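To start, the structure itself, in structure tokens.
A single protein chain has been removed from this complex, and every other one stays in its place.
All chains are identified by letter, namely A and B, in their written order; residue positions are counted from 1 within each chain.
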Amino acid sequence: MPKVSMSVNGKQVSGNVEARTLLVDFLRNELRMTGTHVGCDTSQCGACVVHVNGKAIKSCTTLAVACDGANVTTIEGLANGQDLHPMQAAFRQHHGLQCGFCTPGMIMAAVDMVNRLGFDLSEETIRHELEGNICRCTGYHNIVKAIKAGAAAMGGLKVAAE
Amino acid sequence: MYAFDYHRPASLRQANNLVAKNGDAKILAGGQTLLPTMKMRLASPSALIDLGALKELSGIEHKGRNLVIGAMTTHAEVAGSALVRELVPGLAGLAGGIGDPHVRHKGTIGGSVANNDPAADYPAGLLALGATIVTSKRKLAAADFFTGLFSTALDEGEIITRIIIPVGAKFAYAKFRNPASRYAMVGVAVAKRGAKVAVAVTGAGADGVFRWAEAEAALAKRFNAKALEGVANPAPKGLNGDIHASAEYRSHLIGVMTKRAVTAASGK
Partner (left out) sequence: MAGTGIGARVERKEDFRFITGKGNYTDDINRPGQAYAYFLRSPHAHAKIRKIDTKKASKMPGVVGILTGEDIEKDKIGGLICGWMIHSKDGSPMKAGAHPALAVGKVRYVGDHVAVVIAETLAEARDAAEAIVVDYEKLAPVIDLAGATKKGVPTIHDASPDNQVYDWHLGDKAATDAAFRKAKHVTKIDLVNNRLVPNAMEPRAAIGDYDTGEGAFTLYTTSQNPHVARLVLSAFIGIAPEHKLRVIAPDVGGGFGSKIFIYAEETVCIWAAKKVGRPVKWVAERTESFLSDAHGRDHLTHAEMAIDENGKITGVRVSTRANLGAYLSTFASSVPTYLYAPLLSGQYNVPAIYCEVEAVYTNTAPVDAYRGAGRPEATFVIERLVEVAARELGMDPAAFRKKNFIKSFPHQTPVIMCYDTGDYNASLAKAMENHDVKGFAKRRRDSAKAGKLRGLGYSAYIEACGIAPSAAVGSLGAGVGLWESAEVRVNPIGTVEVLTGSHSHGQGHETTFAQLVAGRLGIPIENVSIVHGDTDKVQMGMGTYGSRSGAVGMSAIVKALDKVEAKAKKVASFVLEASEADIDFKDGKFTVRGTDKSIDFPSVALQAYIAHKFTGQQLEPGLKEGAFYDPTNFTFPSGVHIAEVEIDPETGITTVAKWTAVDDFGVIINPMIVEGQVHGGIAQGIGQALLEGTVYDASGQLVTASYMDYTMPRADDLPSFHVDHTMTACPSNPLGIKGCGEAGAIAAPAALMNAITDALGHENIAMPATPQAVWKAARASFAKAAE
């Protein structure tokens, strides 16, 4: 079985996996990091979104072996202990989650959205950019609010740091 | 997925050798179509040859009168490229409308072209733009490359290396998304280069991407959505029908999307 090594949330990890092991299965089954979820088998729901080398991807449509040497960030890597990432905090504050199942993918997609498009996101942009993430609970109303607020908070943090 | 061997060549030469040695291997580019297909066990290659390490196949350059896009360039890279936005803005728009943001971070132009999914966006765009597909062996005009549903002129083991797109055309792509999959239910690419107009339609044809000659003729006379008013839409016979859209509806949408693409290409 091929050996694969990568950095996950800043920690170097490795394991022997079958070539057919998906990144999400490596994270969930080998590393027992179960924050990343699987909600469909056609690469549409986005529950599995993680960042690989700084970009949001669907970990259910990525081979673990193909991530050898990559930097992977998962939902478990956003908060610093009790200190939430501003996007996580915004989801809680604006009730952007109900059952919580799509939430890790939503938050990872939202952070990626901010990384690409900046801190001032319009409702229309957010709705359009969420094409690859499905939620059945919230009707998206509060997810949109949360992402808008979370983006602004990320901007505020950046300004504060400068 | 069924089990398979995995190879990650470091050079195109290595890749070619691996392809030659592994008869029923498949080439893995972005994997955004291949991996779901394999997950559903609809494909069972004995090996995957991952081109992910081939930096030489990535990147966008302006060379003479052409844009040259490496086969492993992602949709997000094409969509976000300042060069593409300046020289063929409609192509950036097309790439930015493929799949969703996460898919665009992985999916590549070469993979999309090689797969020639009848609902994919690039085939229509490249056909209308008169692009050239460069492979490990040769150069192929888009018109000769796309040969039918999921089929291309590629030989077994032939690897797409880059796509050459002549600049200077007025170009736009208008897509009507399948409400569920968000793939193109009808996508129309329109390009006007000098007096010549090309209209290429994806998502609708029973045999995959096709050119719509009647619209091209009318638009060559007058490049304006109004020029299409007297032109009959492509006959439903020869178009796809499914639960989302009958052939009649697709035929109608081709007309609508063509008009919208023409208007967008005219910069109006």
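Quick note on the criterion: a residue touches a chain if its C-beta (ideal position, glycine included) is under 8 Å from a C-beta of that chain, and two chains touch if they have at least 3 such contacts.
Note that this is a predicted model, so its numbers are computed, not measured.
Within the set A:V4, A:M33 or A:V72, the residue that contacts the chain not displayed is A:M33.
Summary of contacts with the chain left out: across A:V4, A:L23 or A:C135, the touching residue is A:C135. The residue from A:M6, A:V65, A:L78 or A:V114 that touches the chain not shown here is A:L78.
Of the residues in subunit A, those that touch the hidden partner chain are 18, 20, 28, 32-42, 44-45, 47, 74-76, 78-79, 84, 88, 91-93, 95, 97-104, 107, 123, 126-128, 130-131, 133-144.
Contact residues of subunit B toward the unshown chain are 1-3, 41, 176, 179-181, 243-246, 249, 252-253, 256.
The definition used in the following text is that only the chains that are shown with their structure count from here on.
Taken in their complex, subunit B has these residues touching subunit A: 1-6, 8, 28, 31-32, 35-36, 38-40, 48, 50, 52, 76, 80, 99-103, 105-106, 181-182.
Across the interface of their complex, subunit B is touched by residues 2, 18-20, 22, 41-44, 46, 49, 55-58, 60-63, 65-66, 68, 109, 112-113, 116, 129, 131-133 of subunit A.
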